[in-house]
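A single structure is presented below for examination.
Note that one protein chain of the assembly has been removed; the remaining protein chains are unaltered in position.
As written, the chain order gives the labels A, B and C, with residue 1 at the start of each chain.
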Amino acid sequence: MRVAVLGATGYTGIELLRLLDHHPQMELTYIASDSRAGLQVGEVLPHLRGVTTASFEKGDVARIAACADVALLALPSGLSVEWAAQLLTCGVKVIDLSGDHRLPPALYQEWYKKTPPEAVTQQQAVYGLSEFYGADVAQAKLIANPGCYPTATLLSLLPLVQRSLIDPQTLVIDAKSGVSGAGKAATAATHYVEVNENFKAYKVGGHQHIPEIEHILTRENPTGERVTISFTTHLVPMTRGILVTSYAKLTGSHSTEELLHLYADTYRDHPFVRIHPQGSMPQTRDVAKSNFCDIGLHVDPRTERVTVIAVIDNLVKGASGQAIQNLNLLAGLDPTTGLFHSPVYL
Amino acid sequence: MRVAVLGATGYTGIELLRLLDHHPQMELTYIASDSRAGLQVGEVLPHLRGVTTASFEKGDVARIAACADVALLALPSGLSVEWAAQLLTCGVKVIDLSGDHRLPPALYQEWYKKTPPEAVTQQQAVYGLSEFYGADVAQAKLIANPGCYPTATLLSLLPLVQRSLIDPQTLVIDAKSGVSGAGKAATAATHYVEVNENFKAYKVGGHQHIPEIEHILTRENPTGERVTISFTTHLVPMTRGILVTSYAKLTGSHSTEELLHLYADTYRDHPFVRIHPQGSMPQTRDVAKSNFCDIGLHVDPRTERVTVIAVIDNLVKGASGQAIQNLNLLAGLDPTTGLFHSPVYL
Amino acid sequence: MRVAVLGATGYTGIELLRLLDHHPQMELTYIASDSRAGLQVGEVLPHLRGVTTASFEKGDVARIAACADVALLALPSGLSVEWAAQLLTCGVKVIDLSGDHRLPPALYQEWYKKTPPEAVTQQQAVYGLSEFYGADVAQAKLIANPGCYPTATLLSLLPLVQRSLIDPQTLVIDAKSGVSGAGKAATAATHYVEVNENFKAYKVGGHQHIPEIEHILTRENPTGERVTISFTTHLVPMTRGILVTSYAKLTGSHSTEELLHLYADTYRDHPFVRIHPQGSMPQTRDVAKSNFCDIGLHVDPRTERVTVIAVIDNLVKGASGQAIQNLNLLAGLDPTTGLFHSPVYL
Partner (left out) sequence: MRVAVLGATGYTGIELLRLLDHHPQMELTYIASDSRAGLQVGEVLPHLRGVTTASFEKGDVARIAACADVALLALPSGLSVEWAAQLLTCGVKVIDLSGDHRLPPALYQEWYKKTPPEAVTQQQAVYGLSEFYGADVAQAKLIANPGCYPTATLLSLLPLVQRSLIDPQTLVIDAKSGVSGAGKAATAATHYVEVNENFKAYKVGGHQHIPEIEHILTRENPTGERVTISFTTHLVPMTRGILVTSYAKLTGSHSTEELLHLYADTYRDHPFVRIHPQGSMPQTRDVAKSNFCDIGLHVDPRTERVTVIAVIDNLVKGASGQAIQNLNLLAGLDPTTGLFHSPVYL
């Protein structure tokens, strides 16, 4: 399959280049970066000198359509929606790594306080959480690649929500991320001295991933009731990794062991999701630079709550790796093709 | 006042030496470290060469009693209780930084699965959270210095619990700490390579600070009902700092502004607790190397929950600084004496 | 003594506020920051809420002259020289933390490739390395506070150069600094993700501190010959600290022990410089957040070279602490006044 990457100099773009370099079945035919067009990749990204002789090109829909079957959009929100519409018109399938296509129009308007761009386009998008929506992904023309926090959160909660084992209205989700999630822009908030030896919460009560999570939880809630969550994001002084700790009241009496069995069943055919044995919890380095999502859980009989902990690499399973996983499905390949590598533990 | 420090080579001990070096009214007359007895402080701790000419001495109750009015115990749990008993017998007041004296015997037995040592002694201890129990502290002979997590947690929740503004049974407390909290022992878990670029939860559902927090929350709960909490601790790849994010259902309708006013009132005469203005949240570096506890909060009308965030320096307000604060009260001084310095922002 | 700080929101400015807060003899009467004028210090720097109630003011020469005896300029190079000239005219003494007044005009022109601003002013400045030029500092009206790298380098090499114990033309100086030395501006080079888990050299062969070091080494070279050095700076993924490793051929046969005695003699009356015993070398944390400079050395008989290692905190002894040390001398105080605190080891 011939693949174009748009926005190749951001962190998710760089990661797409790395993952496609490993991939045996994908041909990277177009690397777009308007700001660096004309330069060799190795001039802009010295770690790639000698690895590739390709050059960055201006984004050009006609030329992309001539040489690529699928375009991976690693562009900022707001920009993606425009490129997606044009590429789709020219017959190029699109996997959008931005947030532009993840929400239904009504939710988009409620949270972003503006009219959703290209509402029709948005409704055509398939939500690319392929462990749950893989069949739709394989048939899609436009895939909304899930956000990093929603990926870890949904993989760790959907097995409970789908079976009404927890009361979703009691969900408290406490999420922590490394700094690469904030992107490459140099701001006061990403200055080394401000981040190093510091820990903080941000966007308390207002993170844009809240509606994305609530939308999917509601869709999978057997009662149909709209799910509302408490969700707080924190910044960890490290480059990569997300850990999400979720708490909810159990609706009945279930042991840790019982729930772990249920998770193992749910993900039996999904090798990127790994369930920890009882008494053990995942850490972010267990999945570093890989497409795995590791999950552990603990039932506390004192509080009748379950605590679920999930980790992913925000740039891989939370972005570029999941995009390749969706790309594999689009190509009719096994989802693990070119992607099932050992994490880089240290 | 003449002060002895026992266990002076651990992290809280080193911090006591630093803080007492700043203090205008305390005379450090005895520095005990059995493992380093006979060596000059500067030989063992090169950063103190030239700063002090003192030497480490063997712990010796009679000699301590001869030269000190108060002993600060920066010893491991299990050891503190024995030293405390002997020192008290000799008329030396004790501030114990370990966990030995923080729980009533029944709770101690329930959580540690062993008979509490010196149960009688324990019941004599005053819990040294001086913003709430300062009057008792001033009269005490034995002070149980609060744990690091309980300090941040209780300062951020007691204003709500005391007034029944939240349902304490809905409390979810998600806590994060730097590595110095794990102490100076070299273990697989404190190896640089294992901690760096990693984030993990630990002791999920079983942290020994849970009964300490629940005990005080229950004591201050106007209904008298025993409080049971969900409490998870996480390790942040940084040296110092604790941030605690707490979530609870409000019992009535209250705005962020209203609750912030309440907090400002509660801590009006307690300058070490600083309340953030609406829309702003504290980060750990705001209090680094200082005795401050900074608190922010947010009411989410969607979920009817309040999110409270508190930060402290685990080695200062969470240990050695709070011990000095209690020492000041014992000495009849203003609690801020020698302790009210600017945080070290970077 | 009444003190004004100009440029109070940069890293050296913040550090001046912290150190003056500790100081028993200095009154901070004016805090200038054009960009934040009118705001309370605690609004801009949350770690100082409650510590100070002062506000930032616009820089205003007349008003500064009315309330301050000395002005500490923590301003960018190029700006300092203008403020210094005006303040001196109004009778305010100046300690300039920038590089504007450290070089004689000819060297300035050679390295900066432009006409030196206010050459006359520059020639009036005393170089504020007070361990060597303290007598001049005490009488000065304008003090050029040394650069961070030159401070560590000169303190570690002058004892050898002054006695012609090394051939200064063989000097190789390999310097490493934490990121705070790059200042508070958010750039690609200071982005957390670019710095973290990375080590690099920068400005190889062209660092602006080369002429400053060579100028003083030449001045103190008994032969009068102009000294030319190899000097390379590297960026360490940490916030604070400088370590300088210097190598030179010995002119005669000297043991490590002999040279250590010489250093101890040289700095006998200078308590901020601490000499390590044989076989031991300093590390940056030994001096963290303090005004100490720790030095160790090793003579290698195989190569007939001496290796000297010096560490400082770049923001304290390398900038703001050294400025306070000079301020003390200006005020006729002991140089250690308000400045001789324990390093913050962890």
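Keep in mind that, in the parts below, contacts are C-beta pairs under 8 Å (C-beta built on N, C-alpha and C of every residue); 3 or more make two chains touch, one makes a residue touch a chain.
Remember, predicted model here, so these are calculated numbers, not experimental data.
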Candidates A:G7, A:G205 or A:P282 - the one touching the absent chain: A:P282
Among C:I229, C:I295, C:V316 or C:L333, residue touching the chain not depicted: C:I229
Which of C:L243, C:I275, C:I295 or C:L339 contacts the chain that the document leaves out: C:L243
Subunit C residues that touch the omitted chain in the full complex: 170, 172, 174, 176, 178, 193-194, 196-202, 204-205, 228-230, 232, 234, 236-241, 243, 245, 247, 281-285, 288, 296, 298, 300, 302-303, 305, 307, 309, 311, 346
Residue numbers in subunit A that touch the chain omitted from display: 11, 14, 17-18, 21-22, 45-51, 180, 197, 239-240, 271, 274, 276, 280, 282, 285-290, 292, 294, 315, 340-346
Contact footprint on subunit B, counting only the chain that is left out: 11, 179-180, 184, 186-188, 190-197, 237-239
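In the analysis below, only the chains that are shown with their structure count from here on.
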Central chain (by mean CA position): B
Subunit B-subunit C separation of Cα centroids, rounded to whole Å: 37
Between subunit C and subunit A, distance of the C-alpha-averaged centres to the nearest whole Å: 46
Touching two or more other chains - residues of subunit C: 11, 180, 197, 239
